[in-house]
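Every protein chain of the complex appears in place save one, which is left out.
Chain nomenclature is as follows: A and B, assigned in order of appearance, with residue numbering initiated at 1 for each chain independently.
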Amino acid sequence: MIHEDVVCPFCGCLCDDIAVTTEDNMITDVKNGCAISKSKFMNHHLNLLESALVDNMKVSLDEAVGRAVEILTNADNPLIYGLSSTECEAQRHAIHLAELLGATIDQTASVCHGPTILGTQDAGCVKCTLGEVKNRADLIIYWGCNPAEAHIRHFRRYSVFPEGLFRKSKKEREVVVVDVRNTASARIATTFLQIAPGTDFETISLMRAYLKGKGDALPDEFKNLVERMKRCEFGIMFFGLGLTMSRGKHLNVDAALRLVRDLNEYTKFSITPMRGHYNVAGAGSTMAWITGYPFAVNFSMGYPVSNPGEFSAVDVLARKECDAALIIASDPVANFPAESWKHLADIPTIVMDPKVSLTSRIAKVSIPVATAGIEAEGTAYRMDGIPLRLKKVVDTTRLSDAAVLSRMIEKVRA
Amino acid sequence: MIIKNGTVYDPANNINGEKVDIFIEKGKIVDESELRDKKEIEASGLVVLPGGVEIHTHIAGSKVNIARIMRPEDHRKDVVRKTPYQRSGTGYTVPTTFTIGYRYAEMGYTTVWEAAAPPLGARHSHEELLDIPIVDKGIFTLMGSNYFVLKYTEEGEFEKLKNFVAWLLHATKGYAVKIVNPGGVESWKWGKNVSSLDDTVQNFNVTPREILKNLARAADELHLPHSIHVHCNNLGSPGNYAITRETIEMLSPYRRHITHIQFNSYAGEDWGTFTSGGSDIAATLNKSKNVTCDVGQVIFGDATTMTADGPWQHTLFKLSGNKWANSDVEMETGAGIVPYRFKKKNVVNAIQWSIGLEVLLLTEDPYKVFLTTDHPNAGPFYHYPQVMELLMSRKKREEMLETVHPLVKERSVLPSIEREYSLSDLAVVTRAGTARALGMTAKGHLGVGADADISIYRFDEEQIQKSFQKAAYTIKDGVIVVKDGTVVADHMGKTYVLDVKADLSEEERQIFSKYYTVQVSNYPVEEAYLPQKEVVTCR
Partner (left out) sequence: MKIVLLSGRTTKQGVTAEIGKTSDDYLQNVAVIQLNPTLMEQMGAKDGDTVEVQTAHGSAVVMCHKSDIGENMGFIPYGPWANLLIGTETQGTGMPDSKGVEAELKKTDKNVESVDELLARIVEGRK
């Protein structure tokens, strides 16, 4: 059986044209997806968490869920973290659970585009959907991101190569890559501009100054870039973790957001972050509509309070402030600074994941779940905020994240 | 359930302050003979109204949520604690979803309409509606700069346009055709705008006039329960009352609803000569048929402006210097968001405030003009009781006029208006009128067969605002959801959708797959987002 137009549950491109072939409830072929997408679909059944575990002993799902709830309700300051690689209903339940527990809840944006959110809260954000780029952009800038390896079909589907309404091919588009290293993406660009690590803020700030007639110190190649930005008919800047993770962080993003904003005095210009996990945009969305804040929220007062740096997961772990953790669809032991693993090992950590992860290796309770987007349905939000319906292409006896979380909620309320 | 001895205002059924008992069974208002559950609410001394019906608000979907994400400073001013019946949240100008449901219900409102859903983001709007408790709800679908609408208008292909409108309402699970700055939103995608009904849209040989007429005709011919819902061109600009008047007049004889008309009733040439065009607009409304409007009344204090009118939001960003978000949507629409504060001593703001009241008071037929604040554009919805008081009391208006910029007295006729709303008038502009304009036959009245959505107030003529801020009871689907202004039940309302059905042609599918970035099969909102729906027949 061939499932057409399946949404790929891997990266923020959220490609929705994947054709998945299944035979006897096994995925046997994947078409249209990139290498990573193929790997995700074809290997989703490998290295699974085979059973619910408590202290590495096999237990029933009910027992594991019961133990998890016991740990969470006995904790004074539990942390719920993850969310970006599962669907929105699970996220909504996770937020509800956090509220009931008076917990801290954070999602993976805090270690990818959290600084983008902070920048947006300061400066606003002039953005558009990816189809606007495909249909209109004649100048495309990728700054501090490497879609050739991280968002593999981005060029082909949304920006450089596709046929659009007003731009028919690559010939009608200028592509600029700015990065600290010559990446695979740089090779696709019509212009590659290399900057030294840690100089994004000064470069962008000088560009803003130059735009306002004061940027003499700006290198000529960037002066030239600003001129082209002013002259184009529809410009777009995509940016990645090159801005958010390097020195300056939200200030880098803030500068970029303001540069683009100011360019709208001259022409139409937009900016869009290259969100990583396929539903990290959804995690920010659900948290915002339920709590008002997209990440780093604490419920200990009985209402939501947000403060990145205080309630963000890395900080909470580094300061050893949480006394239990529930990790949903994420692997902080692979993704966080090693120092923060120690606290996750010290406290009772509960992991909900389809697969064995580094975090599940140190967890007290592991709960196997269905893989969202392959074995469970739900909503996911693309990097530009477009919501799409994830599909279920194979059956499983394992419960979805949403189902497990709603069982936990029932038990907490009981 | 029986609501006993209340003083009932049910203008749709010509009941005007009479003692009438109301009988409720299985969520509906019934004849006494059908009553089984004899539980009583003793309502003597209390005022009984149909549940409030909100015709235009921004409560769900991408632009609302961008505003939430962008404004942490806003949320901190107004936190909402969890209770046994209530989820926690934050309020202020862009409340969280749960808080929205509670606050409407606390005020006695039981039906609310999200007035601007971008079709490609409709799934998002519906997903947020799932987290808005108590009230019945639904969305209007943005169409005024849709590629297919522009294309078919340009080509003079009305039947194709009509079919597309039907398909889009079906695909987005929308209830009405929303038009924002027709054509201007498309032009904004190149940083441009339109400024008259006869300007041509960038890259399309069509004018706002043609777009409006075509969509109005389509909505009428499809027998949609609600007319087109229009945010006019030139919103926010001095002198724009002329284009508003022209829009109302040229659309005759089609049905049309002009939204937040206060923002489109400005006379004067520039900000210096800014003056009210409210009486002019009221005069136009008075002599026109098949037209309704809501006012978008200004509330002094903090607001968050958010519309699909991208170019206006950019202008507002430049005027205010506040942070600005823009969000353009491929093939369809756009949006902009700018925080704003309406100040009593700012002459323009003060005149804007007077205009909404002028239109509400000078429009003779209350079935033509409705109370909104275009939440949260002109202020948060939970300030409605403030406006109710000003409508019902000339004395309160005079007191307020003393506190605002003195030029209002010269540039607005508000000080000379004597009219005071009766409770019946008020029930029309917040219930009976909105329900009728929306074509919601079971809402806005208390006759047999109506939904048992009822609000009961401890009404005190001396304290009108306080009387309406917190309902003594709000009853939704026959369930007491609010008592003494506090939510006492965990209740979920329904989403309203239409029974329209239509298919895309092969050619449309091809255009779709080329120029959208999602597959056409993944575009329509799935039934999963409508766990509790009410399907309305178009006839």
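We adopt the following convention: a contact is a pair of C-beta atoms (placed from the backbone, for glycine too) under 8 Å apart; a residue touches a chain by one contact, two chains touch by 3 or more.
Owing to the predicted nature of the structure, the values given are computational and were not obtained by experimental measurement.
Engineer: Please identify which residue in A:Met57, A:Ala217 or A:Ala338 touches the non-displayed chain.
Structural biologist: For the chain that is not drawn, the touching residue is A:Ala338.
Engineer: Need a quick check: the contact residues on chain A for the chain that isn't drawn.
Structural biologist: That gives, for chain A, the contact residues 10-11, 34-36, 38-40, 43-44, 46-47, 106, 110-111, 114-115, 118, 146, 148-150, 152, 180-182, 194, 197-198, 241-242, 244-247, 249-250, 276, 295-296, 308-310, 312-315, 317-318, 331, 333-342, 344-346, 355-358, 361-362, 364.
In this section, only the chains that are shown with their structure count from here on.
Engineer: Please compute the C-alpha centroid of chain A, do the same for chain B, then give the distance between them in whole Å.
Structural biologist: Each chain reduced to its C-alpha mean, chain A and chain B end up 34 Å apart.
Engineer: Quick check: in the complex, which residue numbers of chain A touch chain B?
Structural biologist: 4-5, 7, 16-17, 88, 92, 96, 99, 117, 120-132, 134-136, 157-158, 163-166, 233-234, 261, 264, 267-268, 270, 284-285, 288-294, 299, 301-306, 377, 379, 381, 385-389
Engineer: Would you mind writing out the residues of chain B in touch with chain A in their complex?
Structural biologist: It comes out as residues 60, 62, 64-66, 68-75, 79-82, 87-90, 94, 96-98, 120-121, 123-124, 127-128, 131, 147, 188-191, 203, 314, 317, 323-331, 334, 337-338, 514-519, 521-522, 526, 528.
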